[in-house]
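Removed: one protein chain of the complex. Kept in place: all other protein chains.
All chains are identified by letter, namely A and B, in their written order; residue positions are counted from 1 within each chain.
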Amino acid sequence: MELPESTPRRRARPLRCITRCLVVIGIVAAATCAAASDWGMGAANSRLAPPDMFNPVSTPAYDIETLAWFAIAVCAGIALVVGALLAYSIIRFRSRAGDEEREPPQVYGSNPIEFAWTVVPLLIVFVLILTTARTIYTVEAAIAPPNAIRIRVIGHQWWWEVRYPGLKIVTANEIHVPVSDPAHPTPTFLDLESADVAHSFWVPRLAGKTDVIPNRRNTMWIEPRRPGVYLGQCAEFCGTEHALMLLRVVVEPRAQWDQWVAAQQKTAAASSDRGRRIFESTACVNCHTIKGTVADGRFGPDLTHFMSRETIGSGAAMNTHDNLRIWIKDPAVIKPGALMPRMNLSDADIDAVAGYLESLH
Amino acid sequence: MATAAVSPIVPPVHAQWNLPRRGRAGILALILTETAFFSIFVAAYVFYIGKSLSPPYPRDVLSPPIVNTICLLSSSITIVLAVRALRAGHTRVFGLWWLVTFMLGLEFLAGTAAEWYGLIYHDHLTISTNLFGTTFYSLVGLHAMHVTIGLIMILVVMLLTAGGHLSRRYAEHTEMLSWYWHFVDAVWVVVFTTVYVIGR
Partner (left out) sequence: MEQEIALSAREQAELPLLGRLHEWVVTVDHKRLGLMYIGGGLLFFVVAGLQAVMMRLQLAVPDNHLVPPQVFNRFLTMHGTAMVFLVGMPILTGYFNYLVPLMVGARDLAFPRLNSFGFWLWFFGALLLYFSYIGGDGLYGAGSAPDVGWFAYAPLTERAFSRGNSTDYWILSIFLTSVGSTATAVNIITTAFCMRCRGMTLGKMPVVVWLAVVVAFMMLLALPPLSAAQVMLLLDRFAGAHFFDTQAGGSALLWQHFFWIFGHPEVYILVIPVFGFASEIIPVFSRKVIFGYQVMVAASIAIAFISMGVWAHHMFAVGMTPAGNAFFATSTMLVAVPTGIKIFNWIGTIWGGKIRLRVPMLFSLAFLFQFMIAGLTGIMLAVAPFDWQLTDTYFVVAHFHYVLIGAIVFMIFAASYYWFPKATGRMLNERLGQVHFWLFLIGFHLTFDPLHFAGIHGMPRRIYTYQPGRGLEGLNLIASIGAVIQALAVLVFVINVVYSLAWGEEAGPDPWDAWTLEWSTASPPPEYNFAVEPEVYSRRPLWDLKHPDDPDWLYE
């Protein structure tokens, strides 16, 4: 361990290596960044609060947050105590120069000490278990009151089908629910099903995850207290585009929500322009439904009120004129791997179809 | 540590040093892991009882293979008799009981084959028909596979016996084989109970 002069140069070498690598990463990052388009999603996301579980707005998420802080506090406390003990013993018992010869006293163990550090953790664990169990029961055992909103959410590769059975509404990728007034709670209960593989429904600020599993019906509930748009995302690996199976929940004041319901219940404006004819004479109808037309496919999202949604492709792109044209031309440009095929329409036809879809408010 | 003897404090002398035999430990470990393997198939079977979406259902097509079961279970006795004979050095007696064991096992396999033939061609139950078919053929098939493996090993020993290569020295080895065979029988008891008693 004695090398007087050569030391500095040796130290510098790994450093230079690191900086060089950082430069390479930077260049790669910058290059790919410049090439990428985020289809307007970055700006849209920035306007919303990030999906952070420690910024809850709904009952189950509040409960979880409280419990989470408790667990974090306990664990941080343990980490501090044990870490300090460890650090102290390392510093205190380092072998000093000149004292290497004699071996330290050999201690084989100690029953009272062993006992102490068995019982104390046991007690801590006991407390943690009780608090955990209590929250499990308050969240999971809740029963739907009669005035609860009921929604069926069906996971598909890679989008969400949303149905309001009582209200006869079918939509996709965006869920509208009324805000719940603590005086007159109107929680929303969700039935979760899957049409293909396992997904997971997750809107961090509203509640924890619940998996969406084929051949099984799971339920969960939310009770949002503040209006706003909350980001969510599929959280179980479900194939190629698992990353872009996003979701938004729009929490609205009751009156506004009622309006939305009324609008969704209408059939689509019965325009009969060229776009509609092309749409109806193409395979689009095999996969998409537009109420009041011949299109009644169920493989893809319901498009009856397509323009009421903010995004295309389950949050892959903002619902703008340009993005819509790109999507109809070739969905893979926006969402590579999406199960909607490229339809090979001419540019003029695409314009017409896009125009038609844009009339579906 | 020959040098340890020079220490001023004389260590205690090891009076005797007996360790278990390798073969036994090995075969027991193998049986343990096989048990875990079977448990999963049994669990899957139990989990899917009554969950088939379409016929045929077990109640309609299964009947307990009593004769088969008796044959297989009694082969566990004959194999013990065989090993005991070998230990005593009676190679001829051993060969006889060994042959009986083999025949009993073979009967079991034949019985299973007949049962499957009936199920497939008469009741139109295959592995892909429904969940019952899926779990039934895999569980019973897995067991039958183990019987087959056991029979092959028994056959090898039988050929060695016939060639006059077997003697008392190998009693230990044949005993290990018999443990495996007992295990296959024990599994059958579980499979039988699950498939033909609980599952019907």
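Things worth noting here:
Everything that follows uses one rule, which is that a contact is a pair of C-beta atoms (placed from the backbone, for glycine too) under 8 Å apart; a residue touches a chain by one contact, two chains touch by 3 or more.
Predicted model only: the values in this text are computed from it and were never measured.
Considering the whole complex, the residue from A:I113, A:A263 or A:V294 that touches the absent chain is A:I113.
Among A:I90, A:I143 or A:A183, only A:I90 touches the chain left out of the display.
Think of the hidden chain as still there; on subunit A it touches residues 10, 14, 17-18, 21-22, 25, 28-29, 32-33, 35-38, 41-46, 50-54, 61, 63-64, 67-68, 71-72, 74-76, 78-79, 82-83, 85-86, 89-90, 93-95, 99-100, 103-110, 113-114, 117-118, 121-122, 125, 128-129, 131-133, 135-137, 139-141, 157, 196-198, 200, 202, 204, 207-211, 213-216, 218-219, 231, 233-244, 246, 336-337. The missing chain lies against subunit B, touching residues 1-4, 6-9, 11-12, 14, 17, 19-22, 25-26, 29-30, 32-34, 36-37, 39-41, 44, 47-48, 51-53, 126-128, 130-131, 133-135, 137-138, 142.
Here, only the chains that are shown with their structure count from here on.
Centres computed as Cα averages put subunit A at a distance of 50 Å from subunit B.
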